[in-house]
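Have a look at the structure below, then the notes.
As you look at this complex, bear in mind that one protein chain is not there, while each of the others sits in place.
Right after this comes chain A.
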Amino acid sequence: MPASRSVQRRDESPFFGFFVSLAFAAAGRRCFAVAACLVSIGLLLKLFKPHATSSLDIVL
């Protein structure tokens, strides 16, 4: 995979997205919290594609 593409995808991004969503919720901003959460779910699904076969490369 080209290095430029691997830089764009970060496995930690959904966690930070969900954390931002919780921060918006704590601040009482429901719409922003829901939006951040939906973006994070989208990121989670996007990250599934490059990892769909990762278990096949595990040394067992």
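Note that in this section a residue touches a chain if its C-beta (ideal position, glycine included) is under 8 Å from a C-beta of that chain, and two chains touch if they have at least 3 such contacts; residues count from 1.
In this text, contacts and distances are computed from a predicted model.
Per the UniProt record, the chain missing from the shown structure is "Disulfide bond formation protein B", taken from the list "Transcriptional regulator, GntR family", "Disulfide bond formation protein B", "ATP-binding cassette domain-containing protein" or "Peptidoglycan glycosyltransferase MrdB". In the full complex, chain A contacts the hidden chain through residues 1, 6-7, 9-12, 14-16, 18-19, 21-23, 25-26, 28, 30, 33-34, 37-38, 40-41, 44-45, 47-48, 50-60.
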